[in-house]
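Removed: one protein chain of the complex. Kept in place: all other protein chains.
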Amino acid sequence: MSRFRIPGKGRVDHSAPVSFTFDGKTYRGLRGDTVASALLANGVHLMGRSFKYHRPRGPVTAGSEEPNALIGTSRGAGRFEPNTRATVQELRAGLVTESQNKWPSLSFDIGAVNDRAYMLFSAGFYYKTFMWPKSFWDKVYEPVIRGAAGLGKSPTEVDPDHYASRYLHTDVLIVGAGPAGIAAALAAAQSGADVTLVDENAEMGGSLLSDPAVQIDGKPAWDWVDAQLGRLRAAGVRLMTRTTAIGYYHQNMVGLCQRLTDHLDNPPKGAPRERMWRVRAGQVVLAQGALEKPLVFDGNDRPGVMLAGAAQTYLHRYGVKVGDSPAVLTSHDSAWYAAFDLADNGARVAAIIDTRDVVRPDLLDGARKRGIEVLAGHTVTTTRGRLRVKSVRAAPVRGTHVGRGRDIPCDCLLMSGGWTPSLHLFSHTKGSLAWDADGNTFLPDRKTEECEIAGAGRGLWGYQAVLADGAAAGLRALQGLGRAGHEGRFTVANDRPGTGVSHTELPTDGNAGKARAFIDFQNDVTAKDIRLAVREGMRSIEHVKRYTTNGMATDQGKMSNINGLMIAADALGKAPPQVGLTTFRPPYTPTSFGAFCGYLRGETFQLTRKTPIDSWAEANGAVFEPVAQWRRAWYFPKPGEDMHAAVLRECKATRASLGIFDASTLGKIEVAGPDAVEFMNRMYTNPWTKLAPGRCRYGLLLGEDGFIRDDGVIGRLSPDLFHVTTTTGGAARVLTMMEDYLQTEWPDLDVWLTSTTEQWATVALNGPNALAMLKPLVQGVDWDDFPHMSCAECTVAGLPARLFRLSFTGEIGFEVNVPARHGLALWTALMEAGKPYDICPYGTETMHVLRAEKGYIIVGQDTDGTVTPADAGLDWAVGKAKKDFVGKRSLSRPDITAKGRKQLVGLLTEDGSPLQEGAQIVLDPNQPKPMKMVGHVTSSYQSTMGHPIAMAVIEGGFDKMGETVFIPMPDGVRKARVTSTVFYDPDNTRLKA
Amino acid sequence: MLLIHCPYCEDTLPELEFTYAGEAHIARPADPSALSDEEWRDFLFIRTNARGPHYERWRHIGCGRFFNALRDTVSDRFLMTYKAGEARPTLTNEAAE
Amino acid sequence: MTNQKHQFDASPVVVEDLAPALRLSLRVKPAHRATLGQALGLDLPARVGACKVAGGTEALCLGPDEWLITAPEGTDLATPARAVYATAPHSLVDISDREITLRLSGPAVLDLLAACCPRNVAAMPVGSAARTVFDSATVILWRDGPTDFRMDIWRSFVPHVRSLLSQVQGEIAAGL
C-alpha cells in the first residue's frame, strides 16, 4: 500500500501503524509520521488548492513554513480546525482530515476556472474594477469576491477543550534545538545557570535528523543528539518540544506556545490542549536555522515540485521516498546531497540541473559514482503534468539567454534556491538587519535586546561552523549573566558544507508573457505580479507586498519574502536593502486563539465580585445585574412577577413599611490622621471643618476639570477619622485619586487612607418602620441625639457595627455596617426582626426608583462626565468660602459659567406615558432633521405615585420650570413639563419622623 | 510586557504590578485661582508627549507608591526610575545610550 | 490552625482555608516607625517585603509607611497605639475581615503560582512576603517555606481565585 516507504528507515515506528482519513479515504501511516509524510508514503502529493487560482498543490516543505498542504483536521464534536499544516500535524489514531478550497473535489475543482482567466486577476485588479454600476458593488461584486475568499471553513461549534498559561523565569532561553541550539545549551548549562531549550518540532535535533551520515565527535549524528540531550537533561536543562516561540517582546519576554494534546490518541482528562508560556529570560539565544528558498520558474508550483531539503527530511526522518525518479534543480550545493541520499536509497535520479556553470569537483564525483546525469549551467524552463509533475524542460542558460531545451521525465522535482536565515523573532525586537551582498541575504545587525543569534541564522553553513558558533553564542549568553564557562569544541566528519548563488525568476524558453513563475504559492503571486506592481509605482517593498499580497499568506512570507524582494529590487534597479524588507510580525507561526485566551474563558474570563449576602440573594431567587466588577441583586421577583411588577411591589413595600437592601458594594475609605479634615476640605467640594463627630454629610468629588467624578455620604466618627463612602464603580478610582494627591501634591499632610470596602458588609434599611424595627437591636446609640445624617459605632443584633442614619429613598433610613464575616448573619437577623413589619428585600432597580423620586442623582447616569455641580443643581454642596479644592479653578472657565448649559431637571409627560432613558429633547418638534436637541432623559421610571417620572439634562433647564418640551420618538412626539427633580415629599417630612 | 524597577521596593518587576500615571513633574499650582485660563489649561491638558526620553509617573501595586521614571518612548526602555518628590534628573549620556 | 481542606495531602498541591486572625493596617511616617514599634512591642522592618515575628504577632512591611500586622484574634494593639498617637500620629485600621487567607503547599506549588503570578515567585526568599497580583486579583503572598505559601485575597475575589486554582490543580493532576 505505502510503496514509497522504505522498510525500516527513518525515525518512525514501523511496528506501529496508525490509520487516518483524508477526504473520506482511509490511509495507513506510522507512529511518528506527519499527515504529509504519511500521504507521501502513499504516493499522494496533491493535498490542496491555491487561494486565488485554485491550482492543484502538493507540499513544498516538511515543516511549519508550508504554504500549500493546508488541511482541515478534526477530533469529534467541537474539535475542528481549518488551515492546519499537513507537514506539522502528527498522526494520531482516528485523525480525520480534509482538503480545502475546492469544489466538488480536490482533483476536479470548478474554482479552477479562475486559473483560465488568470490574466484578468493580475495584482491589484480589484482596485481597478467592480465600480460600475455603483449599485452592483453591494449587490453583486462584493458578495462574489467574499464568497470566493478564505481557505478552510471556520469552526462552528463551541470548543470543549481548555487552554493553559504559565509564567517562566529562566537565565537563558534557547530557541531552536538544532546543532547550534544544542551546542549553545551545552555551553550555557555550565556553572548552574537555569537554561530552557525549546523546539517547535516533535523531537529535537533539527537538521541533524535529516543528515544521519554526519559524524560528530566520532558519533553518528543521531547518537550524538541523543547523548547531548541526555547530558542537558542531567544538567537540569528544561527541554520543551512541540513548543513554538511565537513572539519576542520587551525586555526579553518571549511567548511560547506549547502543543500538548493534538498528537495524542487519547489525551488525559483535564489536560489543556495548549499552553502559552510567558518567558522572562536573562539572555536569549536564537538558533532557528535557515529556511530553504524555492526557485522561481514557470510551473514551479506543480504537485511533485518541492524543496530539496524537504525531500531529504521525508527520506531520513520518515523513511519516505517522495518519488521514484526525482529531478533536481538547484543553485546551492545542499540539494546535491539530497539527490545523493535519494539515489543511495533506491531512487533513480533523473538529473541534477544546476544553474551554476562550475560545481565543486567532489559533488560531480558523487554524482558520477551514482550514475546521475549532471546538467551544469542549465535551468528548468517549464514543467508538465496535470495533478503531478511528469516531466521538466531543462535548457542551458547564459544570463538571460536560454539555449535549446529538452524534456526530462520525472515524478518529482527537488529545487533549492539557497537558504534564508530565520530572523523573524530577532526582527520582533526591532533589531536591525544588514544586507550581505555575498550571501544575497539579510543578516542580524544591531541588537536591541539581550540576545545572541547562532548558526545558520547568521548565514553560516556546514555543521562544523554551526556547532562552533552555537557554542560561542551559548558562552556569550552565560557571560552576559556574569558567569564563567569554557567554550565547547566539536569535531565533525562527513560534514556537508555548501555555498550557492541566488536568482530572480529564471528565464523561460516559452512565451515569457505566459510564464507562471510563482513566488507566494498560497496567494498565487507570480514574478510578473511583482514587476507589474513596480511598474505601477509601488517602490517600497511594503507597497509591493500590500499591492500583490506577496508574503501575506499563512506562511507570512517565509517562502516568498526574499524572492519577492530580489525581483522587486531587480525591477527597480536598486539594491535590495534600498527597497527594504517587510517587518516580520508575531506570531512566528499561526497560533490558536485558545492559547492566547488561556484561563480567560468561561467563569474565569473576568472576575466577578460577590458580596457576603450574595448567597442569600441567589437562594431567594434574585435576578442579578453586573455593576462594575460586581454582580448585584437587581430585583427579587415573586412567582409570576415580571421585573416591572416586582419593582413596583418592592418600592411600595418600602414606602409603606420597611425595605432591606444589600449595599455592601459601596466603596468605603477610612481617612484617618490629624490632617484628615484638611485633606477632606481639599479633595471634596464641601466644607468639612464644622462637621461634628457623629454626623454625616453628602460629599461631592470633582475631577480637576471641574466635572463630577463621584459622590457619597461621609461620616465623621471622630475629629481625626472620616468614614468615606463612594459609588460602587468609583471605589478604586477614588482611592487612587486620593492617594495620588496625598503622595504627590500634599506629602506633608499627616493623614492616611485605607480601603475598607470589603471589611464591612453594609445593609440598608428604609421605610417608616425602619427606626422602630432597628431600635431594639441596637446598643450604644443615644437615640435622642441621633437625627437624620448621624453616625455611631455601636452593636446591632449583638454584632460590632458602624451605624449610619441616612436615606437614599426619602424614608427614614439606616445603613448598618458590620465586619464582613457577619454580613449574612446580620441580614438574616434583620429579616427575622423585620417580619412584623413585612420587611421586603429589594434590589438595585428599586433603589434607583426610590432615589429618583427624591431627585437624588446617580453619578454616571444623570451625569456623564461633562456635568458640573451647578449643572446638576448641587451648588449647595460646594463650599463657596473655600479658597481651593480639586476642580474649583475649572468652574470659572468661560464655557463653564456661560449661559445655556445643560441643567438637571425633572420631567412629567402630559399623557402620563413613560419616557425612554436616553430619549432626546427638542423645543420645536416640527423642525427638519438634523434637529436642534436641547438635552436628553437621564433617568425614567414608573413611580410609586401612579405616574411615571423622569430626570433630564436640558439647556437652561432651571429657567424653564413649568415650560413644555418635546420628545420626538419613532411612534410619535411626547410632550413633557419641566419640573423640579424632587417628585416625592419635597419638604422631607418623612425623614424627620 | 515591560520590566520596571521600583525605587521603593528596590526590585525589578513585571509591568502587570504597575499602573501608568501620566507625565511627571507637572506640579499642581499652589494657588489655582491666580492662574489665567491659558495657564490652567496648560496644567490640565498640555503634555510633552516626548518622542524619546520621557519623564513619567508609575504606581507600584506592591508598595502602593507613585514614583517617577525616565523612559525612552521609542524603544520603551527605562533609563531610570526615582522616588516621587526627587528633582528631575538631567539625562546623562550613559543613561541615554 | 487549618480547617477545611480541598485536596487530600497526597496530591502535589494542597489548598486550604486558614482561620481568621486579627489583621491591622498600620500607616505611619518613617520618622515615627520606632515609636510605634516600641508601643506595639514589635520590630517594624523597614525594607519592603520583610517580615518580623514576635510572639504570635507578625509585622510585614508593605511600603515605606505601611505595615500589615497579623496577630491572634483578641490581641489588643489599638490601646497602646492610641497612647502614642499624639507624639507619633498614625493610622491603625482593623481589616481582619477584608481578606481571606489561603494556604498553598505541596511539591508542585510553584507551578500552581506560576500559572497566574507574573512575578518570579520561585525567587522569593523564605520568610518574605509581597503584595502582588494573581491573575487580575491583588493579593499578598507569603513564603513560609520552600513549598509553603499563604495568600491573602480580598473577600469578594476569592471565588475567582479558587476557580483558577482548581483549574490549574486539574492540569497538574493530568500531568501535562
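Per-chain residue numbering starts at 1, and chain names A, B and C are given in the order in which the chains are listed.
Keep this in mind: contacts are C-beta pairs under 8 Å (C-beta built on N, C-alpha and C of every residue); 3 or more make two chains touch, one makes a residue touch a chain.
We take it that contacts and distances are computed from a predicted model.
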item	value
Record-based protein name (UniProt) of the chain missing from this complex, from "NADH-quinone oxidoreductase subunit K", "ABC transporter permease", "Sarcosine oxidase subunit beta" or "Na+/H+ antiporter subunit G"	"Sarcosine oxidase subunit beta"
For the chain not depicted, the shown chains it touches	A, B
Hidden partner chain, touching residue among A:858, A:908 or A:982	A:858
Option touching the unshown chain, where A:137, A:435 or A:746 are the choices	A:137
Candidates A:240, A:253, A:492 or A:702 - the one touching the absent chain	A:253
Which residue of A:68, A:591 or A:979 touches the chain not shown here	A:591
Of A:919, A:949, A:965 or A:991, the one touching the omitted chain in the full complex	A:919
Residue numbers in chain A that touch the chain omitted from display	51, 79-83, 119-120, 122, 125-132, 134, 137-138, 142, 145-147, 149-159, 161, 163, 165, 247, 249-250, 253, 255, 276, 278, 430, 513, 528, 532, 535-537, 539-540, 542-543, 546-547, 549, 554, 556, 585-587, 590-594, 596-598, 600-601, 603, 605-606, 608, 625-628, 705-707, 710, 727-730, 844, 858-861, 864-866, 890, 893-896, 916-920, 922, 929-931, 933, 936, 938, 968-970
Absent chain, residues of chain B that touch it	1-2, 15-16, 19-20, 22-23, 37-38, 41-42, 44-49, 51, 54, 56, 71, 73-76
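The rule is short, and it goes like this: only the chains that are shown with their structure count from here on.
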item	value
Centroid distance [mean C-alpha coordinates] between chain C and chain A, Å	33
Chain B and chain C, separation of their C-alpha mean positions in angstrom	30
Set of chain A residues in contact with two or more other chains	278, 280
Where chain C touches two or more other chains at once, by residue number	118
Residue ranges of chain B in contact with chain A within the complex	1-3, 14, 19, 21, 27-28, 31-33, 35, 37, 40, 44, 57, 59, 64-66, 75-77, 84-85
Residues on chain A engaged by chain C in the complex (per definition of touch)	162, 164-169, 260-261, 267-272, 278, 280, 599, 603-604, 606-612, 630, 670, 672-674, 750-752, 754-760, 819-821
Residues on chain B engaged by chain C in the complex (per definition of touch)	1, 8-11, 13-14, 16-17, 61-65
